[in-house]
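Only one protein chain is missing from this complex, and each of the others stays in its spot.
Going in written order, the chains are labelled A and B, and every chain counts its residues from 1.
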Amino acid sequence: MLFYALDIIGTFAFAISGVLIAMQKRMDPFGIFIIAFVTAVGGGTLRDVLIGKTPVGWMNDLNYVYAIGAAVIFSIVLRKKLNRLRTSLFLFDTIGLGVFTIIGVEVGISKDLNPLICIALGTMSASFGGVIRDILCNEIPVIFRKEIYATACILGGITFFVLKYAGLPEDLIYIFTALMVISIRLIVVKFRIQLPTIYHK
Amino acid sequence: MLFYALDIIGTFAFAISGVLIAMQKRMDPFGIFIIAFVTAVGGGTLRDVLIGKTPVGWMNDLNYVYAIGAAVIFSIVLRKKLNRLRTSLFLFDTIGLGVFTIIGVEVGISKDLNPLICIALGTMSASFGGVIRDILCNEIPVIFRKEIYATACILGGITFFVLKYAGLPEDLIYIFTALMVISIRLIVVKFRIQLPTIYHK
Partner (left out) sequence: MLFYALDIIGTFAFAISGVLIAMQKRMDPFGIFIIAFVTAVGGGTLRDVLIGKTPVGWMNDLNYVYAIGAAVIFSIVLRKKLNRLRTSLFLFDTIGLGVFTIIGVEVGISKDLNPLICIALGTMSASFGGVIRDILCNEIPVIFRKEIYATACILGGITFFVLKYAGLPEDLIYIFTALMVISIRLIVVKFRIQLPTIYHK
(Lines give C-alpha, C1' and ligand atoms only; values in the text may rest on other atoms or scores of the structure.)
Protein backbone atom coordinates (compact mmCIF):
# COMPACT_ATOMS: atom_id res chain seq x y z
CA MET A 1 0.00 0.00 0.00
CA LEU A 2 2.78 2.44 1.00
CA PHE A 3 4.70 0.98 -1.93
CA TYR A 4 1.86 1.77 -4.33
CA ALA A 5 1.66 5.32 -2.96
CA LEU A 6 5.39 5.75 -3.55
CA ASP A 7 4.96 4.37 -7.07
CA ILE A 8 2.32 7.02 -7.83
CA ILE A 9 4.46 9.76 -6.26
CA GLY A 10 7.41 8.63 -8.40
CA THR A 11 5.19 8.68 -11.50
CA PHE A 12 4.12 12.23 -10.62
CA ALA A 13 7.74 13.37 -10.18
CA PHE A 14 8.95 11.69 -13.37
CA ALA A 15 6.09 13.32 -15.28
CA ILE A 16 7.08 16.77 -13.99
CA SER A 17 10.65 16.24 -15.14
CA GLY A 18 9.20 15.42 -18.57
CA VAL A 19 7.10 18.58 -18.58
CA LEU A 20 10.15 20.72 -17.83
CA ILE A 21 12.08 19.31 -20.78
CA ALA A 22 9.08 19.55 -23.12
CA MET A 23 8.69 23.20 -22.18
CA GLN A 24 12.36 23.86 -22.95
CA LYS A 25 11.57 22.54 -26.43
CA ARG A 26 8.55 24.91 -26.54
CA MET A 27 6.08 22.11 -27.19
CA ASP A 28 2.33 22.68 -27.20
CA PRO A 29 0.12 21.24 -24.40
CA PHE A 30 -0.43 17.97 -26.29
CA GLY A 31 3.29 17.49 -26.79
CA ILE A 32 3.97 18.32 -23.15
CA PHE A 33 1.47 15.71 -22.02
CA ILE A 34 2.97 13.01 -24.26
CA ILE A 35 6.51 13.75 -23.10
CA ALA A 36 5.38 13.71 -19.46
CA PHE A 37 3.58 10.44 -20.09
CA VAL A 38 6.52 8.79 -21.80
CA THR A 39 8.99 9.96 -19.15
CA ALA A 40 6.79 8.56 -16.39
CA VAL A 41 5.66 5.22 -17.83
CA GLY A 42 7.89 4.71 -20.90
CA GLY A 43 10.42 2.54 -19.09
CA GLY A 44 7.78 0.26 -17.60
CA THR A 45 5.94 0.11 -20.92
CA LEU A 46 9.08 -0.95 -22.79
CA ARG A 47 9.69 -3.60 -20.10
CA ASP A 48 6.13 -4.94 -20.38
CA VAL A 49 6.31 -5.07 -24.18
CA LEU A 50 9.66 -6.93 -24.16
CA ILE A 51 8.42 -9.60 -21.76
CA GLY A 52 4.93 -9.83 -23.28
CA LYS A 53 2.94 -8.49 -20.33
CA THR A 54 0.18 -6.84 -22.33
CA PRO A 55 -1.96 -4.76 -22.33
CA VAL A 56 0.85 -2.78 -20.71
CA GLY A 57 0.51 -1.69 -17.06
CA TRP A 58 -0.99 1.81 -17.28
CA MET A 59 -3.81 0.56 -19.53
CA ASN A 60 -5.25 -1.36 -16.60
CA ASP A 61 -4.69 1.20 -13.84
CA LEU A 62 -5.86 4.71 -14.63
CA ASN A 63 -4.26 6.12 -11.47
CA TYR A 64 -1.01 6.41 -13.40
CA VAL A 65 -2.78 8.39 -16.11
CA TYR A 66 -4.42 10.67 -13.53
CA ALA A 67 -1.10 11.22 -11.72
CA ILE A 68 0.51 12.25 -15.00
CA GLY A 69 -2.40 14.52 -15.92
CA ALA A 70 -2.19 16.15 -12.48
CA ALA A 71 1.57 16.60 -12.87
CA VAL A 72 1.11 18.31 -16.24
CA ILE A 73 -1.53 20.73 -14.94
CA PHE A 74 0.39 21.32 -11.73
CA SER A 75 3.61 22.17 -13.49
CA ILE A 76 2.09 24.30 -16.24
CA VAL A 77 0.15 26.36 -13.68
CA LEU A 78 3.08 26.68 -11.28
CA ARG A 79 5.77 26.85 -13.94
CA LYS A 80 7.28 30.05 -12.55
CA LYS A 81 7.49 28.66 -9.02
CA LEU A 82 8.77 25.17 -9.79
CA ASN A 83 12.31 26.30 -9.16
CA ARG A 84 11.52 26.76 -5.46
CA LEU A 85 10.26 23.16 -5.31
CA ARG A 86 13.44 21.82 -6.90
CA THR A 87 14.63 19.96 -3.82
CA SER A 88 11.30 18.23 -3.20
CA LEU A 89 10.97 17.30 -6.86
CA PHE A 90 14.48 15.89 -6.92
CA LEU A 91 13.65 13.82 -3.85
CA PHE A 92 10.40 12.47 -5.30
CA ASP A 93 12.21 11.68 -8.54
CA THR A 94 14.85 9.76 -6.63
CA ILE A 95 12.20 7.83 -4.68
CA GLY A 96 10.62 6.95 -8.03
CA LEU A 97 13.97 5.66 -9.24
CA GLY A 98 14.16 3.26 -6.29
CA VAL A 99 10.56 2.10 -6.51
CA PHE A 100 10.59 1.60 -10.29
CA THR A 101 13.78 -0.45 -10.03
CA ILE A 102 12.17 -2.81 -7.51
CA ILE A 103 9.00 -3.15 -9.62
CA GLY A 104 11.06 -4.00 -12.70
CA VAL A 105 13.10 -6.63 -10.87
CA GLU A 106 9.93 -8.19 -9.44
CA VAL A 107 8.26 -8.35 -12.85
CA GLY A 108 11.33 -10.18 -14.19
CA ILE A 109 11.21 -12.66 -11.29
CA SER A 110 7.49 -13.26 -11.91
CA LYS A 111 8.43 -14.35 -15.45
CA ASP A 112 11.17 -16.70 -14.12
CA LEU A 113 13.92 -14.76 -15.85
CA ASN A 114 17.62 -14.91 -14.96
CA PRO A 115 18.70 -12.44 -12.21
CA LEU A 116 20.90 -10.63 -14.73
CA ILE A 117 17.87 -10.02 -16.94
CA CYS A 118 15.78 -9.01 -13.90
CA ILE A 119 18.36 -6.37 -12.98
CA ALA A 120 18.30 -5.15 -16.58
CA LEU A 121 14.49 -4.94 -16.40
CA GLY A 122 14.69 -2.96 -13.15
CA THR A 123 17.15 -0.54 -14.70
CA MET A 124 15.00 -0.27 -17.82
CA SER A 125 11.83 0.43 -15.80
CA ALA A 126 13.52 3.23 -13.88
CA SER A 127 15.65 4.89 -16.50
CA PHE A 128 14.40 4.20 -20.03
CA GLY A 129 11.43 6.53 -19.80
CA GLY A 130 14.06 9.27 -19.88
CA VAL A 131 15.71 7.63 -22.90
CA ILE A 132 12.45 7.64 -24.89
CA ARG A 133 11.79 11.23 -23.75
CA ASP A 134 15.19 12.34 -25.04
CA ILE A 135 14.67 10.58 -28.37
CA LEU A 136 11.28 12.29 -28.82
CA CYS A 137 12.98 15.60 -27.98
CA ASN A 138 15.66 14.89 -30.59
CA GLU A 139 18.55 14.65 -28.12
CA ILE A 140 21.12 11.92 -27.49
CA PRO A 141 19.84 10.33 -24.25
CA VAL A 142 21.53 12.10 -21.35
CA ILE A 143 22.08 8.87 -19.38
CA PHE A 144 24.31 7.59 -22.21
CA ARG A 145 26.63 10.55 -21.81
CA LYS A 146 27.13 11.67 -18.29
CA GLU A 147 24.56 10.99 -15.64
CA ILE A 148 25.11 8.05 -13.28
CA TYR A 149 21.46 7.25 -13.12
CA ALA A 150 21.26 3.77 -14.53
CA THR A 151 24.27 2.76 -12.43
CA ALA A 152 22.28 3.43 -9.25
CA CYS A 153 19.52 1.12 -10.56
CA ILE A 154 22.00 -1.61 -11.49
CA LEU A 155 23.62 -1.54 -8.04
CA GLY A 156 20.15 -1.51 -6.48
CA GLY A 157 19.21 -4.59 -8.52
CA ILE A 158 22.36 -6.40 -7.40
CA THR A 159 21.56 -5.48 -3.77
CA PHE A 160 18.09 -6.96 -4.27
CA PHE A 161 19.43 -10.38 -5.30
CA VAL A 162 22.22 -10.45 -2.71
CA LEU A 163 19.64 -9.88 0.05
CA LYS A 164 17.24 -12.34 -1.53
CA TYR A 165 19.85 -15.10 -1.59
CA ALA A 166 20.78 -14.11 1.98
CA GLY A 167 17.20 -15.04 2.88
CA LEU A 168 15.90 -11.64 4.03
CA PRO A 169 12.13 -11.13 4.12
CA GLU A 170 10.64 -9.28 1.17
CA ASP A 171 9.87 -6.08 3.10
CA LEU A 172 13.48 -5.62 4.14
CA ILE A 173 14.76 -6.43 0.65
CA TYR A 174 12.51 -3.68 -0.73
CA ILE A 175 13.60 -1.14 1.86
CA PHE A 176 17.33 -1.80 1.49
CA THR A 177 17.17 -1.90 -2.31
CA ALA A 178 15.33 1.42 -2.43
CA LEU A 179 17.73 2.95 0.08
CA MET A 180 20.69 1.74 -1.99
CA VAL A 181 19.35 3.32 -5.20
CA ILE A 182 18.36 6.52 -3.43
CA SER A 183 21.61 6.99 -1.52
CA ILE A 184 23.79 6.32 -4.58
CA ARG A 185 21.78 8.87 -6.50
CA LEU A 186 22.09 11.44 -3.74
CA ILE A 187 25.84 10.87 -3.31
CA VAL A 188 26.41 11.03 -7.06
CA VAL A 189 24.58 14.31 -7.44
CA LYS A 190 26.10 15.80 -4.27
CA PHE A 191 29.68 15.02 -5.33
CA ARG A 192 29.09 15.32 -9.10
CA ILE A 193 30.45 11.84 -9.76
CA GLN A 194 30.51 10.54 -13.33
CA LEU A 195 31.42 7.20 -14.84
CA PRO A 196 35.16 7.13 -15.63
CA THR A 197 35.81 8.50 -19.09
CA ILE A 198 37.61 6.36 -21.63
CA TYR A 199 38.54 9.35 -23.75
CA HIS A 200 41.55 11.64 -23.55
CA LYS A 201 40.54 15.07 -22.43
CA MET B 1 -16.70 -3.10 -46.70
CA LEU B 2 -16.82 0.63 -47.46
CA PHE B 3 -15.01 1.07 -44.15
CA TYR B 4 -12.24 -1.31 -45.25
CA ALA B 5 -11.92 0.55 -48.55
CA LEU B 6 -11.59 3.85 -46.68
CA ASP B 7 -8.97 2.24 -44.42
CA ILE B 8 -6.89 1.25 -47.46
CA ILE B 9 -7.33 4.71 -49.02
CA GLY B 10 -6.18 6.28 -45.75
CA THR B 11 -3.17 3.97 -45.68
CA PHE B 12 -2.33 5.01 -49.24
CA ALA B 13 -2.60 8.72 -48.38
CA PHE B 14 -0.56 8.40 -45.18
CA ALA B 15 2.13 6.51 -47.10
CA ILE B 16 2.35 9.31 -49.68
CA SER B 17 2.81 11.89 -46.93
CA GLY B 18 5.67 9.73 -45.66
CA VAL B 19 7.24 9.56 -49.13
CA LEU B 20 7.18 13.34 -49.42
CA ILE B 21 9.03 13.82 -46.15
CA ALA B 22 11.54 11.05 -46.92
CA MET B 23 12.30 12.74 -50.25
CA GLN B 24 12.91 16.06 -48.50
CA LYS B 25 15.54 14.18 -46.49
CA ARG B 26 16.95 12.82 -49.79
CA MET B 27 16.59 9.20 -48.73
CA ASP B 28 17.20 6.33 -51.12
CA PRO B 29 14.29 4.13 -52.36
CA PHE B 30 14.64 1.71 -49.43
CA GLY B 31 14.52 4.55 -46.91
CA ILE B 32 11.54 6.09 -48.68
CA PHE B 33 9.65 2.81 -48.52
CA ILE B 34 10.36 2.36 -44.80
CA ILE B 35 9.29 5.92 -43.97
CA ALA B 36 6.11 5.48 -46.04
CA PHE B 37 5.45 2.19 -44.27
CA VAL B 38 5.99 3.57 -40.80
CA THR B 39 3.87 6.66 -41.47
CA ALA B 40 1.01 4.50 -42.73
CA VAL B 41 0.97 1.64 -40.25
CA GLY B 42 3.30 2.77 -37.42
CA GLY B 43 0.49 4.09 -35.22
CA GLY B 44 -1.58 0.92 -35.54
CA THR B 45 1.52 -1.22 -35.03
CA LEU B 46 2.43 0.60 -31.81
CA ARG B 47 -1.18 0.16 -30.62
CA ASP B 48 -1.14 -3.57 -31.40
CA VAL B 49 2.19 -4.06 -29.63
CA LEU B 50 1.04 -2.18 -26.50
CA ILE B 51 -2.15 -4.22 -26.15
CA GLY B 52 -0.54 -7.51 -27.19
CA LYS B 53 -2.41 -8.07 -30.45
CA THR B 54 0.37 -9.87 -32.30
CA PRO B 55 1.49 -10.61 -34.99
CA VAL B 56 0.60 -6.98 -35.65
CA GLY B 57 -2.15 -6.14 -38.14
CA TRP B 58 -0.32 -5.65 -41.43
CA MET B 59 1.43 -9.03 -41.07
CA ASN B 60 -1.87 -10.78 -41.60
CA ASP B 61 -3.30 -8.58 -44.33
CA LEU B 62 -0.97 -7.89 -47.24
CA ASN B 63 -3.37 -5.35 -48.74
CA TYR B 64 -1.83 -2.72 -46.46
CA VAL B 65 1.64 -3.63 -47.73
CA TYR B 66 0.45 -3.46 -51.36
CA ALA B 67 -1.27 -0.10 -50.77
CA ILE B 68 1.96 1.30 -49.35
CA GLY B 69 4.05 -0.14 -52.19
CA ALA B 70 1.63 1.38 -54.70
CA ALA B 71 1.81 4.73 -52.90
CA VAL B 72 5.60 4.71 -53.04
CA ILE B 73 5.75 3.90 -56.76
CA PHE B 74 2.90 6.33 -57.50
CA SER B 75 4.55 9.22 -55.72
CA ILE B 76 8.08 8.60 -56.98
CA VAL B 77 6.83 8.41 -60.58
CA LEU B 78 4.54 11.40 -60.28
CA ARG B 79 6.74 13.37 -57.90
CA LYS B 80 6.69 16.49 -60.08
CA LYS B 81 2.91 16.46 -60.38
CA LEU B 82 1.98 15.65 -56.79
CA ASN B 83 1.56 19.33 -56.04
CA ARG B 84 -1.49 19.44 -58.30
CA LEU B 85 -3.04 16.58 -56.35
CA ARG B 86 -2.49 18.33 -53.03
CA THR B 87 -6.16 18.88 -52.29
CA SER B 88 -7.14 15.27 -53.00
CA LEU B 89 -4.21 13.96 -50.98
CA PHE B 90 -5.10 16.18 -48.05
CA LEU B 91 -8.66 14.91 -48.22
CA PHE B 92 -7.62 11.25 -48.31
CA ASP B 93 -5.22 11.88 -45.45
CA THR B 94 -8.02 13.42 -43.41
CA ILE B 95 -10.35 10.51 -44.18
CA GLY B 96 -7.56 8.22 -42.96
CA LEU B 97 -7.36 10.20 -39.75
CA GLY B 98 -11.04 9.58 -39.07
CA VAL B 99 -11.01 5.90 -40.03
CA PHE B 100 -7.83 5.09 -38.07
CA THR B 101 -9.25 6.78 -34.98
CA ILE B 102 -12.36 4.60 -35.12
CA ILE B 103 -10.32 1.43 -35.65
CA GLY B 104 -8.11 2.26 -32.67
CA VAL B 105 -11.09 2.92 -30.40
CA GLU B 106 -12.75 -0.34 -31.50
CA VAL B 107 -9.58 -2.35 -30.83
CA GLY B 108 -9.46 -0.91 -27.32
CA ILE B 109 -13.12 -1.82 -26.74
CA SER B 110 -12.47 -5.38 -27.97
CA LYS B 111 -9.86 -5.68 -25.21
CA ASP B 112 -12.32 -4.36 -22.58
CA LEU B 113 -10.20 -1.31 -21.87
CA ASN B 114 -11.43 1.87 -20.17
CA PRO B 115 -12.94 4.47 -22.58
CA LEU B 116 -10.11 6.88 -21.74
CA ILE B 117 -7.57 4.29 -22.86
CA CYS B 118 -9.66 3.49 -25.97
CA ILE B 119 -9.61 7.16 -26.95
CA ALA B 120 -5.84 7.19 -26.40
CA LEU B 121 -5.54 4.12 -28.64
CA GLY B 122 -7.62 5.78 -31.34
CA THR B 123 -5.43 8.87 -31.22
CA MET B 124 -2.31 6.72 -31.25
CA SER B 125 -3.50 4.71 -34.26
CA ALA B 126 -4.19 7.84 -36.25
CA SER B 127 -1.34 10.10 -35.30
CA PHE B 128 1.67 8.16 -33.97
CA GLY B 129 2.75 6.86 -37.36
CA GLY B 130 3.73 10.48 -37.98
CA VAL B 131 5.58 10.58 -34.66
CA ILE B 132 7.68 7.53 -35.55
CA ARG B 133 8.26 8.98 -39.04
CA ASP B 134 9.55 12.24 -37.55
CA ILE B 135 11.85 10.39 -35.14
CA LEU B 136 13.32 8.33 -38.01
CA CYS B 137 13.81 11.58 -39.93
CA ASN B 138 15.59 13.10 -36.91
CA GLU B 139 12.96 15.78 -36.23
CA ILE B 140 10.99 16.64 -33.11
CA PRO B 141 7.51 15.25 -33.92
CA VAL B 142 5.50 18.02 -35.57
CA ILE B 143 2.31 17.12 -33.69
CA PHE B 144 4.07 17.94 -30.39
CA ARG B 145 4.81 21.47 -31.53
CA LYS B 146 2.10 23.01 -33.59
CA GLU B 147 -0.33 20.91 -35.50
CA ILE B 148 -3.78 20.23 -34.05
CA TYR B 149 -3.93 16.75 -35.41
CA ALA B 150 -4.14 14.58 -32.33
CA THR B 151 -6.76 16.92 -30.87
CA ALA B 152 -9.11 16.06 -33.74
CA CYS B 153 -8.68 12.36 -32.91
CA ILE B 154 -9.25 12.90 -29.20
CA LEU B 155 -12.47 14.85 -29.83
CA GLY B 156 -13.51 12.17 -32.31
CA GLY B 157 -12.93 9.49 -29.67
CA ILE B 158 -15.02 11.41 -27.14
CA THR B 159 -17.80 11.75 -29.73
CA PHE B 160 -17.63 7.99 -30.25
CA PHE B 161 -18.33 7.22 -26.59
CA VAL B 162 -20.95 9.94 -26.15
CA LEU B 163 -22.91 8.47 -29.06
CA LYS B 164 -22.34 4.94 -27.85
CA TYR B 165 -23.74 5.73 -24.40
CA ALA B 166 -26.60 7.55 -26.10
CA GLY B 167 -27.44 4.20 -27.68
CA LEU B 168 -26.90 5.02 -31.35
CA PRO B 169 -26.38 2.11 -33.76
CA GLU B 170 -22.77 1.34 -34.69
CA ASP B 171 -23.07 2.63 -38.27
CA LEU B 172 -24.17 6.06 -37.14
CA ILE B 173 -21.50 6.20 -34.44
CA TYR B 174 -18.86 5.50 -37.09
CA ILE B 175 -20.19 8.12 -39.47
CA PHE B 176 -20.50 10.86 -36.86
CA THR B 177 -17.12 10.10 -35.31
CA ALA B 178 -15.40 10.22 -38.69
CA LEU B 179 -17.25 13.43 -39.60
CA MET B 180 -16.19 14.98 -36.29
CA VAL B 181 -12.51 14.17 -36.85
CA ILE B 182 -12.62 15.24 -40.50
CA SER B 183 -14.44 18.51 -39.90
CA ILE B 184 -12.21 19.55 -37.00
CA ARG B 185 -9.16 18.85 -39.16
CA LEU B 186 -10.59 20.87 -42.05
CA ILE B 187 -11.58 23.80 -39.84
CA VAL B 188 -8.20 23.80 -38.10
CA VAL B 189 -6.26 23.87 -41.36
CA LYS B 190 -8.62 26.39 -42.97
CA PHE B 191 -8.34 28.86 -40.10
CA ARG B 192 -4.77 27.94 -39.09
CA ILE B 193 -5.79 27.21 -35.52
CA GLN B 194 -3.13 26.04 -33.07
CA LEU B 195 -3.33 24.86 -29.49
CA PRO B 196 -3.06 27.85 -27.13
CA THR B 197 0.57 28.60 -26.34
CA ILE B 198 1.74 28.64 -22.75
CA TYR B 199 4.84 30.62 -23.59
CA HIS B 200 5.35 34.37 -23.77
CA LYS B 201 6.01 35.46 -27.31
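Quick notes on this one:
By definition in this document, contacts are C-beta pairs under 8 Å (C-beta built on N, C-alpha and C of every residue); 3 or more make two chains touch, one makes a residue touch a chain.
Nothing here was measured: the structure is a model prediction, and the numbers come from that model.
One of A:L20, A:I117 or A:I175 touches the chain omitted from the figure, and that residue is A:I117. Residue-level contact of chain B with the missing chain is found at 22-23, 25-32, 34-35, 45, 49, 52, 54-56, 59-60, 62, 65, 76, 79, 135-138. Although one chain is not shown, part of chain A still touches it, namely residues 49-52, 111, 113-114, 116-117, 131, 135, 138-141, 143-146, 150-151, 194-199.
Operating definition for what follows: only the chains that are shown with their structure count from here on.
Work out the mean CA point of chain A and of chain B, and you get 31 Å between them.
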